[in-house]
Every structure is written in C-alpha cells, then in structure tokens.
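Just one protein chain is left out here, and the rest sit where they should.
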Amino acid sequence: MSDILRVTGLVKHFGGLAAVDGVSFAVEANQIFAIIGPNGAGKTTTLDLVSGLLTPTAGRIEVLGSDVSAATPAQRCHAGLGRAFQVVQPFPEMTLRENVLVGALFGTPGRTRADAERRADAALELSGLAALADVDAEDLTLMQEKRLEIARALATEPSVLLLDEVMAGLRPAEARDAVALVKRVRDSGVTIVFIEHVMPVVRDLADRVLVMDHGKVVVEGSYAEVTQDARVIEAYLGKEEVA
Amino acid sequence: MSASTRTRRTRPAQFPWDLVGLVLLAVAVAFAPDLLKALFGRASVSYLSIATNALSLSILALSWDVLARTGQLSLAHAAFYGAGAYTTALLARHADVPLWIGIPLGGLAAVVFALLLGAATLRLRGIYFAIATLSAAEVLKAVVHHLPTGIAGGNAGMNVPTLFRPEFIAGQMERWEVAFLRNEAYFYVYATLLCMTVLASILVQRSRLKHAFTAIRTNEEVAGVMGVRPARLKLLAFVLSSVFVGMLGGVEAHRVGSVLPEQSFSVSTTVLALVTPIFGGLYTTLGPIVGALGLSSVQEGLRRVFSDGYLIGYGVVLVLSILFMPRGVVGLVGGLLRRRGKREAGR
Amino acid sequence: MIKTARFLTSLALAGLLGLASAQGVSIGILSPLTGGSAGTGQAQRAGFELALAEINAAGGVLGEPLRIIIEDTQANPAVGLAAFEKLMTEDDVEFIAGGFSSGVTLALVESFRTFQPIVMWIGGAVSGIGIDGFDGIEELIGEEDWFFHIHPWDYHNVGAATAFAAQTGSETVALLHEDSAFGGPGSAGAQALLEEAGMTVTLREAFTSTLLGGTGDFRAAISKAAATNADMLYWIGYDSDVVPLSGQIRELNFRPQHIFGAPPGWPTEFAAAPEAQCVTGLIGFMPNLTNPEAIAFTRDYRAMHGVDPDNYMAALAYANLWAYADAINAAGSTDQDAVIAELEAGTFRSPIGDWSFEPSVIAKHQGFGEDLWLVFQYQNGVREIVWPIEKATAPLVSCR
Amino acid sequence: MDTTLLVQALVSGVLAAGLYALVSVGLALAIGVIGIVNFAHGEFFMVGAFLAYQLFVTFGIDPVWSLFIVAPALFALGAIIYTSTIRFVLKAPELNQMLLTFGIGIILQNLALLIWGGDPRTIAGITYRGIGYQIGGVSIGLVPLASFVVSLVLVLGLYWMLARTPLGRAMRAVAQNRTGAALVGLEVNRVYLVAFALSALLAGIGGVMIAVIQSPTPVVGFAFTLKAFAIVVVAGLGNIRGILFAALFVAVAESLVATLVPNGDTLRNAVFFAIIFAVLIRRSWRTA
Partner (left out) sequence: MTSVQARATGALEVRGLEAGYGKIQVLWGIDLDVAEGEFVAIIGANGAGKTTLLRTLSGLIAPRGGSVSAFGRPLRGLSAARVVRSGVGHVPEGRQLFPLMSVRENLDAGADYLPAARARAGRNRAFVYELFPRLLERERQLAGTLSGGERQMVAIGRALMSDPRLLLVDEPSLGLAPALSASVFAALEQINADGVSVVLVEQNVHQSLKLADHAVVLETGEVVLRGTGSELLSHPRVREAYLSL
C-alpha cells in the first residue's frame, strides 16, 4: 500500500479565519478520492494548498514520498501533481491544442517538442476535444472549457490529478461521459482527487470520500459509510432534516 | 455541442513566414544603402540616418515587446539603454577596450541590471511593476550622474569615440560619399542588431517559450500549475529584452559621440519603447517593427510638411490609432485579411 | 495668437515653398523647436526671420533672395544628426547656422568634419578647457578653418561674471548651479576664477533644474547658501529656474548684497515681479540698450513678432545671418575659401554693435567673447545696464 | 548641523507635500475610480498653469481669483476629453489606454507650444511670491503655506466628499464594484465622467499654483506627473489618506536629504524613487 499523496495537519489562515484547519488525508495509488462538503467548507482552498497556489500556515504535503510543502506550483507539477480548476481558466489567446501543449511541454521537464505534441493530441483525444484542436479557447462553451481543463492537466502527465468540480453544470448524459472519462483517466494509471457536489457522481466514482465542513475533516470513508454518517447529513441538509 | 462551435479551418502546414521574413529583412537592409544611393544620390545620406533612427526605434520597441509578452510592462528601458551606453563609454575611456568588445559588454551590463531588477520585481504586476521599474531606472540615472567625475564625467558626461571615422575611410571621394560610407556602416551595425533582435523574437515565438510567455501573461497561477516556471522565464524575458537595448545604447553612444545622464537615461526612450509596439501591434515580431517604421515615417513626414506644431499631428495619429485600430496596425491588417479569408471561404 | 497665425501661414506656404526655385543662396539652420529647449529655438528662429527679411529687403545675397531652411533638432542628438545631413544632402546648403545643446553639437562634430560646410554656430558653449578627460566643442573643432563660433565660451561667461563680481566689492560668494553639462563645468570654472580674483567661495552647491526634472523647490540649496551669509549669491541655471529661485531667495529671507544669475535667458515678464528687484543677471542683449543698432533691432523685432527680443539668442541669430549675408556678398560668390576669408576679415553688424571674428584660446574664429556680456539689474521694474560701466544706464544698487 | 537649517528643511518638506498630494490625488481619482492610467495628467496641470497666466496677462486677474475660472475650465476640458476619447477605451487593455492618454498629452503640450511658445512665462505683478514669515530664523513662505493649505483643504475636501456625500459614495462604489454600483441604480458611465473631470479640475488647480511658484512652460507638468504616479501607486489605488502620508513622507525625506547632504538637491529624485522602489518591492515580498 503506497500513499501517492499524503497531507498532514494542513492549516491555512486568511487573516483571522481558518479556512483549512488541520486537514490530513492520504490517497493510495490508482484510487479515486473524493472531497465533498458544503460550499465554503475549504475544499478548494485545500486543493490550492496541495497544488502550491497558496502557502500553508502549517502542515506537510508529500507526493510519492517526497515533501513538496515548500515547492513552487511548477515544481509540484513536475513532481506529479496535475490540477484542473473549478472556475475554468483557459488561455483565451491560444487554440485548444496550444493550451494543452503548455501542459505537455512544461508539465514534465526534458520532453521533446514532438513528444509533447503527441501527448497533447493524446490528451485532446482522451478528453474528446480532438476535433476542436485548432479553435481559439475564447470561443468555447462551458462544457468544452471543462474538458479542456482536464485535457490540459492530463497533458502534464500527473501521477495525481486534482479535479475541482469539473462536472458541475453538466447535463446527465454529459455527466455520464465525464464519469467514464475520469474512469478512463484512472485506468491509464492516474490517481484522482476530486471535489464534487453531485452526489450520484461521487457514488459512481469514488473509492474513498473525505467530507469537510468549516475547514475540518468531518469523516472519511467509503461512499456508503459517509452518507450514513449523521454529521454529514447535518452538514448537507441542515439540522431539521436530521431531527 | 460541437455543432454550435465554429470550427476554424484546419491549420495548413506551417510555412515559416517569420524566418522568410527575417531573410527578406536581412536582404532588404543589405541592399538598402546601395539602393538608396542609386535612387537618391546625395540625399541617401540623410535617408540612411533617418532609416538608422527607425532601426534604433525598432530594436527598442521589439525588445520591450519581448518582455511585455510575459505580462511585464517595463518602464525601465531607458535604464537598459543607458547602462549599455555608459558601460561602453567607460570601457572605451578607461580601458581602451575595442568597441567590438565594448558594445557587447554594454549589452551584458544591461542584462546584469535587468536581472537584478527582474528578480526584485518578480512579485509585482501591472502598474505596480511599471512604477517599480520606472523608479529603478530613475535611481540608476542618479547613481550614474553622481559617480565621481573622474570616472563617468558626472554632469558633463563623456566623449565617446566614433566607430567609423572619416579619416579611416576617406579616399579621393566626395564628402557626401564619405558621409554615406559612415552612415552605411552604422546602418549595417544597427541592422545587424535589429536582425539579432528579430531572430531572438522569432526563436521565442517558434519555441515553447511563446506558449509559456502567453500563459504567464494570461494567468501566472495556472501557468505555474501546468509546470511553467514563471520566475525563471520572466527573468529570461528580462535578459532577452535588455541585451539588445544595452548594445543599442552602446552603439548609439558611439554614433552621437557622447554620453550624458539626461540623454542616455531619458524617460522619452522608455516612453517610445512602450508606445511603438502598442501602435504597431503587441506580442508579435512584426508589430513593433511596423510600429517603429510607421511612427518614424509619420513624424518625419509631418515635420517635413509642417514646420510648426507637427507633433500635434503626431499626437492625433496616436489617439486615432487607438480609437480605430485597438490592436495596432498589424492587428488591423491581420483582422482585415482574416475577414477576407472568411468571406472567400464562405463562397 | 501670432504663433497660431504663423502656423496657419506655414501650412499654406509649405506647398508653395516646395515649388519655389532653389536659386540663390540657402542657409541651413539647426534649432530645437520642440521639447524643453523650444524657447531657445524659437528665439533663434525669430532672430533669423528678422534678419532674413531685412537682408532680402536690402537686395538679398548675390542678387537673389536669401533662403533659410530651419530644421528641428528636438535637442536630440540622433535627430539633430539626421537634420544636419538633410540640410547638407537634400537641401544642398553650404552654410550652417543656429545650434544649441552640447549633446547635439557633440553628435554633429564628426559629421561637420566630413562635410566641412561653413558652420557658424551660436550654441554649444562648452569649450572643454579645464575639464579633465572631456573634450568640449572648442577643443574638438575650434581649430577648423570652417568653424565659426559666435557665442562666448563658458570661460568667457565666467570671466565676465567674475569681472562683474569683483567690482561689486563682494568678498564672499555662494555659488549655486544646475547639475548638467551647462551649470556643472560653468560653476567649476567660476569657482576657480572667483578665487583667483581674491574672493572666497563659501559654498558651491548643485541643484536640479526645472528644465531637467526638478520640481522647482530650491529651498534646501538656498538655505545652505544663506547659512554662509555670503555677500553675493551667484547662480547658474536655466530660464525656467529664474522665477522659483528668485522668489524663494526672498521667501527664505536671504539678503545678500548682490544676487547674480547666469541663465541662458530671462523670462520676459519677470521684470515686473517684485522679487526681481535688485537681481542682477548676465545677458547678451537687452532691448533697452541705447546704441542705434539695438534700438532699430528692438523696434523691427517688435514689429515683426509682436514681442520684445528678450532672449539674447534672437540677437545672436540675427548677427549670425547678417554675417553670412555680408561675407558672401563681399566674396561675390559662395566659394568657401572666399567666404571664409571675408568672414575672417570682415566686420559685421549686430544689435550689440559691430563685431568681428578673433581667435580665442583654441578656436580660430570666435565671434563674441567676454565683451558680449552685459550685466543688468532689475530696478523698479526696469532692467538697467549696470556693467560694463561704459554701457551702464544706471549705477548698481545693493540688495541690502 | 545647524538646527535652524534642519527645522527649515522639515518645514519646507511639509509644505512641499501639499502640492505633491494635490497633483497625486487628481491622478488617483482617474486611476482609482475609472482605472485609467492617465499619461496626460501633467498636461492638465500645464494647461491650468497657462490659463492662469493668460487670465492674468489679458484680464489682470490675480491667480487667487483665477482659481475659480481655471477649475471649471479644466473640469470642462476633462469632461470633453472623457466623452470624446476615454469612454471608448474603458474596457480596452491598459496599454491601449496608456497610448491614448500619451497621445492626448502630446497634443496638449504641442498646442501649448504653438500658442504660448517655449519661453518660460511669468505671472509678474503679484506681490506675494517672495513673502516669507520669519519665526526664530526659520522662514515660512506665504505661497508654499497657502498652496499647502489649499492643497490640504482640497485633498481633505475630496476625502470628505468621497467619504460622506452621495456623489463620493457613488465614485467609491463604481471603483470598488461596478456590478454592485449598477445594481444600486448608478449610471456608471456618468460617474466616470464626473470623476475624470474632477481629476482634471484638481490638476488645473495645481497648475494655477505652479503658475505662481514657477514659470509656466509646455513641459512644466512632466516632473510632477512622474512623481504623482509613484505616490498614487505606493499609497495604494484609491487610498486618499495613503496619498497624504506618502506625499508627506517623500517630500520631507527629499527636503532632508537636499539639506543635509552636499549637493543634496540633485539627489531629490534619487531619494524619491529609491523610497518608492523600496516600498513596492518590500511590500510585494512581504505579502506572500
């Protein structure tokens, strides 16, 4: 059992507010690991801390056994962390292929241009965007942007892919495609950590589920375990539902 | 979904327009002096000087643009220029360093300053970055001004020997031909420097750096998450952006025969470095050059027609250009071509 | 308003002039017409234009109307270089006049030497003599046969100022100077000469001129000068420094016996300002000079331009063009040797009086030297000439 | 060092801060409220100076009174420039806005050159330029004191206006959140127009002061613009109180260095920009 990502005692204060307050978890290789919780629970902040966009107030982050707590986002990317954002952030002045190429070229050091282009195309293919490769990213629909978000992260060849609500807003059919996509990605050997609101998706995908509320871990376990947990129901549905 | 997305025509095999353009530019400048001489005779002397000034502006503008591609809007280009000019002048004065070494060393001095400045300003964005670089440039100007007179001449500045003295090349020819030879020599030096700058710009645009620079400019955080190292690449852009301007400062110090704090570190150098690429078209190799040639022509044309107030016309051109071609000359022309392309494709 | 009118006329004439035949003699002029030094350039142009009108009214040069072609140098060396070459190769002039700014002049040295037209230059006062490791204009091209310099050299300026200072009876002098190629070397020379003349320089302090990025707060420098309690305050700066310096000297209650300034020119309306009272200044020409040439020049200048010729550059430009006209007419051709001979031999008219070229320390042909300079004093809203004594219109008064 | 000299340096520095703050505060309105980096701000300043001069020469109006003519005139000029140009580039990239305002600056500067020529002008017949009150060997100049007081009143007035009046709140609202401003019934464009015109007005008043203190020339605004930009940025966009402190700090530092160091006046710009640079860099590395 190898923990591919291990987070210990993660804390982040914004001013006086503890957005993330002592979060610890470990993700095993080839798992699909879900982080759920109400809005404002600190899920996205946790991903920002893991991917290096924020500097933690305290805590330790290890990827494949090496400590990356002090590393820059780029170094963490090279260490094997990929990240897709909740608020889709394509580079609008570039085509889709170029967007993905950024990840392919820089995500893994020392790659040749030809190799990177091949991987970029593969990532586009996997994400179902191959036909749109030469479209400018500013011309995309939300759906396509979300796929692009995944493709770009995949092109960096991550060991762990951090997905932040990439399925939000998808129609049921699309969500099914997306679930299949995530499974395909996992089957290609990538460990996945994702934040999700749509519970059926979590149910279909997650091997483990971490529930957060108010910056703290409420419970961690299988989907079945956590959905039975009274604290989770309270966090989600409010007290009256429990009562 | 895909039905609603307009798929642009698939990309044809990349024709290396940029490299062909560089070769054409090189060929054009190689023959330009002789062509001017054949066409205009004596007048070619002053046309060459005007052209050299336009080349100078092109180098300045293109260098600025290279840095701007990473989203860093520098107001320190006068300092790069001045650092190069003074270094070259100091080496010539105190160490008799041959100019062919002194000028690259001027470029190196600019790079050293740029790296220090770049490292200090890594965290600054937008106008904060701009004002910090402006401040650094003003401080460097003051430092140079206050170096002991015996070293850098203080407020009186220093003489700088000219690169091409007519004594060396004057034979039994007419005076204007001697002047032509000198101007031609300078023109070639500037043209070489421009070709080097263009080559650097093209190499950036053709390599993975283009994507990295654009990514950093658009969203530095996302770029970082995708493995781009913003700090390192921003410093690289600083190097590329300063080296040719520093050399330009060195060459120009020789051409005009002196360095003076006010002259070598003039804020107007910085302003021109910024204005020209915006006018021509940002983040391209062609834009800044088109901008430099365009603005030089506009100014020269206006001053030949109106002895008074010609700069009013220049200002009007700038204002109109922003209102009617917000993406610069190159953006406007590019847009027109694309629209025509689409119309034809639609038929 | 007059300038606007002239702008419109120039629009209309621009086309016509282009068509006019280029017969007759043309003189090329380099002046800074835009940017911070535009005031000087415009004064020069006004002087040239008056001389041109008079010369052509008097029959022109070699029987044809004289033509002048003015190019804007923007006080920028690279622009000045191209402008000079345009005059030489496109306009085919054989004579160059005008000039300002050491930077531009230094940039032109090589090109002057290449083309070797006759250059009669009214700017570039930095001789370079006395500055180690720096070659000024006089050192670089002063010995050339074709170079004629009409403006006094820096040591002439300082010499005149020192001579004046010596006869005021001041024993101590505080020296304030702007910190560029104009005031820096000038103040060094001044200190040497003042000490040579037996005076004590209590302070030599630099300031940043409003022309070169200063914000016009000179109180620190003035306070320091005041603390030395010198008999005389001697300052070297630019025209735009006159008002703030003079006002702040009063405001800080600094009352030396003499306040003496040496800017290139004095702002026109300053005479009427109360704080101008008792200020003395070095100047090359004054509208209230009483010699007939000055009276005529001032009258005609006012008629043509609607203002007084307050900037002495106008008078020098006037002298500059007349010297060309007289010498070429005397030579009977534009042959360079003949014209040089006439310039060397001739005596020329100017608002200051008749003058001719003499050698200076290095230069072969120096038009005006110390003798150009007058010292005036603002007395009750009028500029009285107080030095040299033989030209004085009023006695010098003390500020105390 | 003589303590009188030191006190004089402090007094001069404090008084100089007023004008710095006034020029900066106008620019801050343009940058902070509208988000326009106005390279032509110094030219508004210059136009104000020349108008005061012309009113004096033509009509004999003392600058003290011409303030009341120049201020509305510059307000109108600002409104015209906003309506005819600025409003079209509100959403354009910052660089485009810079080029536009730079072009406007060139036009104004060279129009002034055409109309008034390059020679420095003087408002001569005023009696108060050289007046200084001597208190224990330290001099307090009437003009700097008056300009300090007027600047302070204007800056504090602006501060009060922004803090307490509906118009001021409207400006802060559009600056802080355009969407929120629209939702409370503000026509954002109209607020911008007023803010820009007000910015020109403040520059114009600074210009009148400079016409008294110095000589109006076409390039008189330049030195002040650079410094104003730096002060605004260091203070933080939209922070009026910060501008007062920043102006005071740099002006006193300049004055002290100019007084205490030999040839110190020539170090003013170096001191000023070194402080600006240090503050910006330090702040960027501290707030990681």
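Think of it as A, B, C and D in the order they're written, each chain with its own count starting at 1.
Just so it is clear, a contact is a pair of C-beta atoms (placed from the backbone, for glycine too) under 8 Å apart; a residue touches a chain by one contact, two chains touch by 3 or more.
None of these values were measured; they are calculated from a predicted model.
Shown chains touched by the missing chain in the whole complex: A, D. Residue in contact with the omitted chain (choice from D:93, D:180 or D:262): D:180. Among A:63, A:198 or A:217, the one in contact with the hidden chain is A:198.
For chain A, the list of residues touching the undisplayed chain reads 15, 17, 38-40, 138-139, 141-142, 165, 168-172, 197-200, 214, 234-235, 237-239, 241. Taking the whole complex into account, chain D touches the unshown chain at residues 166, 169-170, 172-173, 176-177, 179-188, 238.
Quick note on the criterion: only the chains that are shown with their structure count from here on.
Between chain A and chain C, the least number of touching-chain steps is 2. By C-beta pair count, the most extensively touching chains are C-D. Distances between chain centres, each the mean of the C-alpha atoms, put A farthest from chain B. Note on chain placement: the centre of chain A and the centre of chain B lie 43 Å apart, centres being C-alpha means.
With centres defined as mean CA coordinates, chain D is found 32 Å away from chain B. Residues of chain D in contact with at least two other chains: 110, 113-114, 226, 266, 269, 288. Of all residues in chain B, those touching 2 or more other chains are 145, 308-309, 311, listed in ascending order. Taken in their complex, chain B has these residues touching chain A: 1-2, 4-11, 208, 211-212, 214-215, 218-219, 221-231.
Across the complex, chain B meets chain C through its residues 42-46, 49-50, 52-53, 56, 93, 145, 149-150, 153-159, 162, 165-166, 175-176, 178-179, 182-183, 252, 255-258, 260-263, 303, 305-311. Of all the residues in chain D, the ones that touch chain C in their complex are 2, 4-5, 8-9, 12, 16, 57, 110, 113-127, 129-132, 134, 139, 141-144, 210, 213-215, 217-220, 222-224, 226-227, 254-255, 258-259, 262-266, 268-269.
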